[in-house]
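Only one protein chain is missing; all other protein chains are in place.
Our next item is chain A:
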Amino acid sequence: MAQPFVKKDDDDEEAEYSPFLGIEKGAVLQEARVFNDPQLDPRRCSQVITKLLYLLNQGETFTKVEATEVFFAVTKLFQSRDIGLRRMVYLMIKELSPCADEVIIVTSSLMKDMNSKTDMYRANAIRVLCRITDGTLLTQIERYLKQAIVDKNPVVASAALVSGIHILQTNPEIVKRWSNEVQEAVQSRAALVQFHALALLHQIRQNDRLAVSKLVTSLTRGSVRSPLAQCLLIRYTSQVIHESASNSQTGERPFFDYLESCLRHKAEMVILEAARAITELNGVTSRELTPAITVLQLFLSSSKPVLRFAAIRTLNKVAMTHPMAVTNCNIDMESLISDQNRSIATLAITTLLKTGNESSVDRLMKQITNFMSDIADEFKIVVVEAIRSLCLKFPLKYRSLMNFLSNILREEGGFEYKKAIIDSIVILIRDIPEAKESGLLHLCEFIEDCEFTYLSTQILHFLGIEGPKTSDPSKYIRYIYNRVHLENATVRASAVSTMAKFGAKVESLKPRIFVLLRRCLLDSDDEVRDRATLYLNTLGGHGSEVETDENMNEFLFGSLEVPLVNLETSLKNYEPSDESFDINSVPKEIKSQPLAEKKAPGKKPATGLAAPPSGPATTVDAYERLLSSIAEFSSFGKLFKSSAPVELTEAGTEYTVNVVKHIFDRHVVFQYNCTNTIPEVLLENVAVIVDSSDAEEFSEVASKPLPSLPYDSPGQTFVAFEKPDGVTAIGKFSNILKFIVKEVDPSTGEAEEDGVEDEYQLEDLEVVAADYILKVGVSNFRNAWESMGADYERVDEYGLGPRENLTEAVNAVINLLGMQPCEGTEVVPSNSRSHSCLLSGVYIGNVKVLVRLSFGIDGQRDVAMKLAVRSEDESVSDAIHEIVASG
């Protein structure tokens, strides 16, 4: 690692030469012994330090012992008066970041340097000492630091100020005492001192809004000279504007004049900072935008790529919200399409696609076509996505845009790029009916020569859904059947399914489809043969009994209602018997995490356990089997939901217990999973005594104790409650674990005869409303919402009080309701002030429920929520509101 050049020693010697060739850590550490010589040779010492720094810089690490040794050796070098060597010593100490008791060794040397006459010593000693020191030492040197801040040498002042910024993170109370000196430094004539002082002053006062506002007010009157400090001031100003905006919505925006005047500053960085600040103002008006856009437009034709990039990047953001404001720059942006820097060109194109009007689309597309051939895939994807949104904006232009997409589809490109194009075409087909036929044909042509199996199967699937609905479905058959000849098994199988869909939907094509499907019966792959046989049978191709249309459609086009993971586990658990596998028995609930019991697999078979020796249950249907095997619970009916295990003990206690809540229509069963973690004892007659006095609607009907609980083999005890039917009874239960303890002889493993009765307090357990709702997602929320109808819709508004942010509010409601968030709406974009969240679930009694939540947050962080519920049952819609109202 330390010798990056060694491996290429055969190459050109001059180019490969390095003074560090063949350098080795061990040897350099040996060399460091020269630091201990009584007669120091500064040059030689500098040289060794450089080597050490080289090693560290190349990623080499020193062990603790090595670092300590080097550190102590380096401290000896303070004896030398050589400036260059001292500078290297400073660097080395910073790199070694010594620990507290080592710091003490160098403190006095550094403090001496801090008071030296040489400015370089002072500045560097301050930076080093502040870097390595902790709070205790700070009070000793505080006096010197305060002096240094107002030192007439700008290097010393900057060193102290920057160190102050770093120390503020760990010891704010000390740095806050320097306010006066820092304030004085803000007035410094040295540009960077002013910058550092302003940064520190703001950080000292950042939590005091009034003070920040005062600071901004006084400084914007024009005493700041340094461009960097000016940039800082612009940032502080826009922060003040942002915070005051919610209070005074009337009249002129405060400080806008200042921002505007910065657009005329002579330093480009200040102009850019100001222009960006203006474009990012909340609710910026087009009048306010104009001057900022004008300076950015000038930047677009700068000779400096960095400036062009900065300008186009800012304009690109503006175009998302105010496309009209940017149109003036269109001509300048068009010339950037041929920019050498591809990032600039791509940003220019995507901005143009946002600002362009309908008439300019064709011209633009022509320019982009030339550009596309010489940019990397990552940029092409950005362009494709921009074109997709442009097409949705101007549906009339679909022809040229679709042509463009199909042209680039034919060119070379990687998977991600092709996928982006396919996705765009599919979206256009869905949203623009006129584009369907041409789009489908483009896709057909693409699969004729597609190297990506994934894309081919996706397209075939899509063709099966959309193709039969077109005016002339037969023209697609050729493309699809060609796949059966030319592709791998996965694509062939997918083509077979697609053909079957055409057969099912288009009666006139059926006989021809049968011919094609029969040919597939001799395919070399069994999946392809199986599918062909299956479809021939369902569609009646074998002259066998034809299923009803509805069943067939459901079979071919319906979506799988159960999550695939659950289906997989159920199929694995299924034991071949007379009873055939029932898909309805597959739980529909999405398990977000594996059950905690997986952590404690039964190492030994649980002896003397009445419950089935299947060990820990891992899925909901395993729970169901477990419960139905217990006579007392077999009459409870179908299990509705099992909760995730709730821990009732803390980790590391003698007995660990968690509970799973099983909800039935009229009963609730608590399954206590107990583990005995003490090798010397055996527990017998283990039961949980439940006090349900805080849960009035529940009455205990059965309890099933655990006869014996040996060391480290988990066992279960159950308690069952009855509750009113159809009521989502909630309540709190307190639990005590009761058992008989018997000591075990470690040598024989035999338990003693006599035991002692004992109790163990467990934590409380709650049954909450979310326990009565299953997390069941829907794939298309809008469709589900529309088809549910508004008959039992209930809408109401709630105030959720002050919250940290919207994410917290959204999560709280989701957890309260225990429903499945749909379409990723549980994620709140950062800093957004409003959010919509879609939830779906199944309420006890198998009633589907859909919920639409709209959140808004105001300046005081108060969150308001609108809740709209649709369900198949009026009382369920009301119940959801009740949950929220009482939660």
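As a convention for this text, a contact is a pair of C-beta atoms (placed from the backbone, for glycine too) under 8 Å apart; a residue touches a chain by one contact, two chains touch by 3 or more; residues count from 1.
Simple rule for what comes next: contacts and distances are computed from a predicted model.
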"Exosome complex exonuclease RRP46 homolog", "Glutamyl-tRNA(Gln) amidotransferase subunit B, mitochondrial", "Coatomer subunit zeta" or "Elongin-C" - which is the UniProt name of the missing chain: "Coatomer subunit zeta"
Residue among A:225, A:304 or A:519 that touches the chain left out of view: A:304
Touching residue (missing chain; options A:165, A:489 or A:864): A:165
Candidates A:179, A:239 or A:825 - the one touching the absent chain: A:239
Residue in contact with the excluded chain [from A:155, A:211, A:567 or A:847]: A:155
Residues in chain A touching the chain absent from view: 1, 4-5, 14-15, 17-20, 42-44, 46-47, 49-50, 53-54, 57-59, 61, 81-84, 87-88, 91, 94, 118, 120, 127, 131, 155, 158-159, 162-163, 165-166, 192, 195-196, 199, 202-203, 228, 231-232, 235-236, 239, 268-269, 272-273, 276, 303-307, 309-310, 313, 340-341, 343
